[in-house]
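The structure is given below, and queries will be raised subsequently.
As you look at this complex, bear in mind that one protein chain is not there, while each of the others sits in place.
Chain IDs A, B and C follow the sequence of writing; residue 1 opens each chain.
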Amino acid sequence: MSYGQCFQAWRADCAADWHDYTHHPFVQGLGDGSLPRAAFLNYLRQDYLFLLNFSRAWALGVVKADGLAEMQACSATVHALVDGEMALHVRICAAEGITPEELQSTPEAVSNLAYTRYVLESGYSGDFLDLLAGLAPCVLGYGEIGLRLAADAAPDTPYHDWIQTYAGEDYQQTCRDVGRLLDSAVLRRLGPDASTLPRWQALSHRFATATRLEVGFWGLGRQ
Amino acid sequence: MSYGQCFQAWRADCAADWHDYTHHPFVQGLGDGSLPRAAFLNYLRQDYLFLLNFSRAWALGVVKADGLAEMQACSATVHALVDGEMALHVRICAAEGITPEELQSTPEAVSNLAYTRYVLESGYSGDFLDLLAGLAPCVLGYGEIGLRLAADAAPDTPYHDWIQTYAGEDYQQTCRDVGRLLDSAVLRRLGPDASTLPRWQALSHRFATATRLEVGFWGLGRQ
Amino acid sequence: MSYGQCFQAWRADCAADWHDYTHHPFVQGLGDGSLPRAAFLNYLRQDYLFLLNFSRAWALGVVKADGLAEMQACSATVHALVDGEMALHVRICAAEGITPEELQSTPEAVSNLAYTRYVLESGYSGDFLDLLAGLAPCVLGYGEIGLRLAADAAPDTPYHDWIQTYAGEDYQQTCRDVGRLLDSAVLRRLGPDASTLPRWQALSHRFATATRLEVGFWGLGRQ
Partner (left out) sequence: MSYGQCFQAWRADCAADWHDYTHHPFVQGLGDGSLPRAAFLNYLRQDYLFLLNFSRAWALGVVKADGLAEMQACSATVHALVDGEMALHVRICAAEGITPEELQSTPEAVSNLAYTRYVLESGYSGDFLDLLAGLAPCVLGYGEIGLRLAADAAPDTPYHDWIQTYAGEDYQQTCRDVGRLLDSAVLRRLGPDASTLPRWQALSHRFATATRLEVGFWGLGRQ
């Protein structure tokens, strides 16, 4: 797994929170199959609202980018999300008996609100790097979780498809691309010694806060 | 109590959540004196971070206002908060043995993050009205709570000063002013039949969501 | 030509400015072939920087949209711009002897800055409608200009390709789609009597200001 140097460093800076996020009981339950179906369906419902706001945050990346290459990287993600993944999500939910109407009228859980609004507000109030530092734990954490569960999961877990989505080559490529985007965005703004700057600590703190909010997001599966 | 027509209407639209917020066990504990000191101190610590973000949201009001009068109304609030209330807050905390350093290094609770970032993001992504609809439950709810507790509170509650702050004429005047600002801002954008427009429902929904997040904020007193 | 009702009304509200924009000497020179080549090349150079900021503004539309359909409409435009039109623009410029390096290092003209920053700031400080009201004169004005020039242009104008791009069915479809997006966005926020509201005047004023700034943009061809 190689999601880049910034990720590596910021992940290490918040190791305990990162472990809570990536080894959350919800995650473990996906792997060993013990996660109750109702919790998974609740997660799917919230994830629809999450993906809407997540797409908005990547679109804010296009607005805040510096130059065409960064804009294209963010735009491709927005396009993939709103024209691909959202439709896929609606189909998966339909297969589980959750209608589009139900998805749209689901009240947004506080922990869902907390994460997405934190990331969007980081992007609005800070710059492109603040936005990416808030987005990274979600994108890259799912990649890491997917890979680990694919290696360890119980053969008969009913959540095999979910695991394969994030362990699969497509998603892993996305993770490597986002890791590279992050590293190059930091380099082209803060130079090769970025990690010695106060700005670096602020970005690491954003990454850590977003990670903490991801822990809360898994918790909503319980509600 | 007369905090204006928009407040009246939106409060009625989310009556159950409004009751949960204004009659939260934390609030009742302030009134009857049963709130544990540790919970109150935890609230004070979080409130420092809250006030910082609350001030930022009112400053966003200056940016998003239409014309000098709205700008002056919001600017006066920012000024009162960052040059008055923040200093007062630091003194109150010092009297309780909480140092400024401790205030600044307090980790921000998720429910604190959730409310303030929701309001800020509402303001950034929406317009001046979306921002005010998110701010109103906090400003006006405290006014309503203050008045009720001042009438009902146990004579010996140790939280008498807190209650008087929000029941006092100064704060009540602020509430009436904010209610008027809100009514006039709606009128000058949406006209006299604003309540018949889809936009009104969206604003009422923002008010309701912010109210729901205020319930969560009281809950952090427990952590 | 049918670009929707809002466009129709706001265009009529600023008829003199609209005429100055759509019948600017630069435009007439494209049609009768009298526009000096140097002025056209200067326009192409500035248009590269314009398209970057125009793409950012449409991406802000994704962030500020209400629901998946509006997000998809804006995202499709961003995608078409950053992955299609920008590349096309670079090729057209290359054919004219303008290298990508030259495009990227062109100093941004004041009138270029004025229009794009006005639109972006409208979007940031206002809501989705303010953003669209600022974007509409550009998108729909080019459609109107393209159609008129295609009907009237001198057969031997060297700017035939430019005219066909905007008169062509693809671009005209885009204009009809944007007109529909605008009408439906106004309807779903301000209801069927939107034109009676103060908000409508503010939007019409944004449209008029953006139109005035478009006049200035043509003027840069002179510099």
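Rule of thumb we're sticking to: a contact is a pair of C-beta atoms (placed from the backbone, for glycine too) under 8 Å apart; a residue touches a chain by one contact, two chains touch by 3 or more.
A quick note: this is a predicted structure, and the numbers were derived from the prediction, not measured.
Trainee: Please identify which residue in B:8, B:75, B:106 or B:164 touches the non-displayed chain.
Mentor: The missing chain is touched by B:75.
Trainee: From the list B:22, B:55, B:157 or B:172, pick the residue that touches the absent chain.
Mentor: Only one listed residue reaches the unshown chain, and that is B:55.
Trainee: Counting contacts across the full complex, list the positions on chain B that touch the omitted chain.
Mentor: These residues of chain B touch the chain that is not shown: 52, 55-57, 59-60, 62-63, 65, 67-68, 71-72, 74-76, 78-79, 82-83, 86, 104, 120.
Trainee: Spell out the interface residues on chain A facing the chain that's missing from view.
Mentor: So the residues of chain A touching the unseen chain are 63-64, 66, 124-127, 130, 188-191, 196-199, 202.
Trainee: Could you please point out the chain C residues that touch the chain left off the display?
Mentor: The missing chain touches chain C at positions 56, 108, 110-111, 113-114, 117-118, 120-121, 124-125, 209, 212-213, 216.
We adopt the following convention: only the chains that are shown with their structure count from here on.
Trainee: Which chain has its C-alpha centroid farthest away from the centroid of chain C?
Mentor: B
Trainee: Which one of the chains is closest to the middle, using the mean of its C-alpha atoms?
Mentor: Central chain is A.
Trainee: Let me have the rounded angstrom distance from the C-alpha centre of chain A over to the C-alpha centre of chain C, please.
Mentor: That gives a centre separation of 35 Å.
Trainee: Please list all residues of chain B that touch 2 or more other chains.
Mentor: 124-125
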